[in-house]
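The complex appears here minus one protein chain, its other protein chains still in place.
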Amino acid sequence: MSAPRRFETEGRPEITVRVRVRYAECDPMNVAHHSVYPVWLEIARTELLREQGLAYRDLEASGVLLVVARMNLRYKKPALYDDEITVRCIVLPSAGVKIEHAYEVHREGVLLATAETTLVCVDKTGKMHPVPASLLE
Amino acid sequence: MSAPRRFETEGRPEITVRVRVRYAECDPMNVAHHSVYPVWLEIARTELLREQGLAYRDLEASGVLLVVARMNLRYKKPALYDDEITVRCIVLPSAGVKIEHAYEVHREGVLLATAETTLVCVDKTGKMHPVPASLLE
Amino acid sequence: MSAPRRFETEGRPEITVRVRVRYAECDPMNVAHHSVYPVWLEIARTELLREQGLAYRDLEASGVLLVVARMNLRYKKPALYDDEITVRCIVLPSAGVKIEHAYEVHREGVLLATAETTLVCVDKTGKMHPVPASLLE
Partner (left out) sequence: MSAPRRFETEGRPEITVRVRVRYAECDPMNVAHHSVYPVWLEIARTELLREQGLAYRDLEASGVLLVVARMNLRYKKPALYDDEITVRCIVLPSAGVKIEHAYEVHREGVLLATAETTLVCVDKTGKMHPVPASLLE
């Protein structure tokens, strides 16, 4: 998937969350370890679900799971310990059993990273399940 | 609980596992973050269960859970990235619904940390459950 | 160290921070893994430092490090995914090269865990260093 173009994202559901970089998330290079970004993306994505009226906790309780099937990340500048960063998450046009999200991580207007994920919706037995319509628009 | 005395540990079930310190486990001080030690203790404890004839995976599948109720750690010297460390785990005399373990973390004969944990055995509903006898001796 | 008694904590520097339990922090028992609590304690402790006028980031930059030498935790009730919890952190009477903190983790008034830590102040070479006075009161 290429990076989302402007006209695609206009009017799409989106959210921006603030996260402070934890000491335990930083590595000997003095920057947030690259494995932490997926956790931040998940926080933003989950908050977006909540804004769309669906706590992921309740979704799971109802027997529907969203599984990460694909994740692409590009790291442009490091995030440092104690930085307050923002993670913007937007739902890309999606259909069927998949939801695509795109992300931007910023610190004070500076772009630190971009990412995209594809989630697949499954039931408790692992079978594909249509994404609840409220999550797509 | 005081530190295990020699005579208490003689003949007790024990194990020593080797772990290499991961880059992602180290922090800006260039040492393993203190929150990683509980993960290492758990690895040793789990391997000891396996040696005692009970994979924790199977225990959980049978509806019996071991929950950490107490954990004490003393950090004496840092573990560095890429260090190969050993974690020794020993079952202390325990009974009823609890198992007590003591731990020592070493790097090439140098003591890095000591710890003790208390696990409580519960069923899926959270009710206390006697510890399977095979785990205590 | 025994649990802090009321009269000891009165007037001591303290802080309460809110943390939302992340999905990645939860384990197959559906609760926050016990190794995550030390990370939450550190967040509260760091925020208290900041309130005391000293960002830990600046402290490290000045060549003074605070190293965890001891940590005791008691887990009473589980924290669940998406729970909003509070971590209360208080500086206990400390002196010399050590700072002692006590902690309580709550969810909506229910006590989930208590903890204490001892930090030791060192310089970049690892030598003991007096704790900056502003952190002790």
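Per-chain numbering from 1; labels A, B and C assigned in written order.
Note that in this section contacts are C-beta pairs under 8 Å (C-beta built on N, C-alpha and C of every residue); 3 or more make two chains touch, one makes a residue touch a chain.
Predicted model only: the values in this text are computed from it and were never measured.
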In terms of residues, what is the contact footprint of the unshown chain on chain A?
28-29, 34-36, 38-39, 42, 60, 65, 67-76, 78
Go through chain C and note every residue touching the omitted chain.
23-24, 26-28, 30, 33, 35, 81
Tell me which stretches of chain B touch the chain missing from the display.
22-24, 38-39, 42-43, 46, 55-57, 80-82
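Note that only the chains that are shown with their structure count from here on.
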Most distant chain from chain B, judged by the mean position of its C-alpha atoms
A
Taking the mean of all protein C-alpha atoms as the centre, the chain whose own C-alpha mean lies closest is C
Suppose each chain is reduced to the average of its Cα coordinates; what separation in Å results between chain B and chain C?
23
Can you work out the whole-Å distance between the CA centroids of chain A and chain B?
34
Distance from the mean Cα position of chain C to that of chain A, given in whole angstrom
29
For chain C, residue numbers touching 2 or more other chains are 38-39, 42
